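Got a structure here, written out as structure tokens. Questions coming.
Shown here: the complex without one of its protein chains, the others still in place.
For clarity, chains are labelled A, B, C, D and E in written order, and residue numbers in each chain start from 1.
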């Protein structure tokens, strides 16, 4: 196992313990090694890096996914869970999404708010 | 003067005191009220909001501008100055830009690193 | 109340009288002042400007939302209502959407046509 | 009939014989000549060109639609059918979609994999 | 010659008489028929359509090119010439570009203003 994969798995174990297994069940028969590649790359090679704390990294991901436009809603929802797990509040997440109206335009921000408000509701059920 | 414009001007006075005048000189003859509108909207209606500190807001802007792609390099450079003024380090800015390779793709991240490294050099001259 | 908010509200009162209230009910508890900010910015600071008539401004919005891609379908539908209210015909809206295949590509144009045709049907029910 | 339209129709006759009629029924009343224009442009002026074989052209279309983001899912599904008809395997299509995580980012690639896996299931029913 | 190519050439003859020759000299050796294809598609199959006047079509193109982001600056400049030729004023063009800050975000609008102001200067030399 690569060092990066090890670090990625350690991080995911805290933030979203079922993630790699869920990805493997959904994708690995179609795309061999997809789950392990994603954990190594995104978590081992990025989120596990030093220099910025996890909560700030996650809020920056919320910003980027919002600015990219409403088609990233599924990934925005997963990352909302991770951002809450990293210690952010609902309010912080909504503030960052709304700020994106300056950079990604109003449609991107409104689609982001809708995805977040839906996810917060789902988590309360 | 609207409340939002007042708040925006107060914020910009700390972060980049010449901004509104520079915008007005460049754009207001062509697009009346452009400078005041931008300060009211971006700074008064967004950065001056409560709920997230300025440094985190600025790092989220770095994330979004990077993920949107290399054509936002001029705005990325202005916001690098603002992010440094808000207390972030060069390292924090570079870490967030590099993380964007996961969400905006490798070209967006590399173009972002290039813009940031250029700006850091310019600021040292 | 800022001058821009006043102008924005006057404009929205003609084009879509329930808009600010609907936005406030949906978003303001989560994102304080969202509705008022949107009306001030989009309608007071842009659509209420001189220099271009409202119908042309709205058709340009249709163009932009289409070119940005199918994830703006919810905003495209709201703006189709506003564009009809500003005096454009269904045909004019469809022509502009189809023209966007040159600039945003065929998928963007086809997704735009689908959103518009769906909205025209909904308005006939 | 233009030379390009003739070539486009010949190509579509092999790959997706009902395409032009389906497009005409859906769109031509709203947007006169839409179906014929699309066949002339996309198939007559592009896919029918010499220099690259049809299977490679189709895989490149899969790449582009994926990288553009998840809002092109309807067009990705149509082009998956065309790519299979041009002789590509499911595996080749999935490999190209997954590769797009490098260029369009992880959300674009995952949305593309989901669209492809859904379409492969639909085709097996 | 197809009907669409004939219509496209007639339109371009008024708006930008040297366009097809310039495109052919630049691109046709590398990409056979590029110039003729572009004139047939963009001008014959879109701008020559009925239902919307040329000036409005051109302003909608300005809107779309701006919203897509600053990497379309070369095409924005060509279309500024065409939009002026279709009877629009500099002011109308700038108003539409600035409006795009609502839909494409502030960086897209500012990059668009810069491209337009540069082009207006070039045309005055």
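The rule is simple: a residue touches a chain if its C-beta (ideal position, glycine included) is under 8 Å from a C-beta of that chain, and two chains touch if they have at least 3 such contacts.
Values in this document were obtained by computation on a predicted structure and should not be read as measured data.
Interchain touches from the omitted chain, evaluated on the whole complex, reach A, B, C, D, E.
The residue touching the chain not shown here, chosen from E:19, E:48 or E:68, is E:68.
Looking at chain E, the residues touching the absent chain are 27, 30-31, 34, 38, 42, 65, 68-72, 74-75. With the whole complex as reference, residues 2-5, 33, 37, 40-41, 45 of chain A touch the missing chain.
Mapped onto chain C, contacts with the missing chain fall at residues 67, 101-108.
Convention: only the chains that are shown with their structure count from here on.
Between the contact lists of chain C and chain D, the overlap consists of A, B, E.
Two chain pairs, A-B and B-C, are compared here, and A-B has more C-beta pairs in contact (counted per touch definition above).
One inter-chain figure worth recording: chain D and chain E are separated by 27 Å, centre to centre, where each centre is the mean of the chain's CA atoms.
Remark: chain A and chain D have CA centroids separated by 30 Å (rounded to whole angstrom). For chain A, the set of residues that touch two or more other chains comprises 42, 65, 67-72, 75, 94-95, 98, 101-107.
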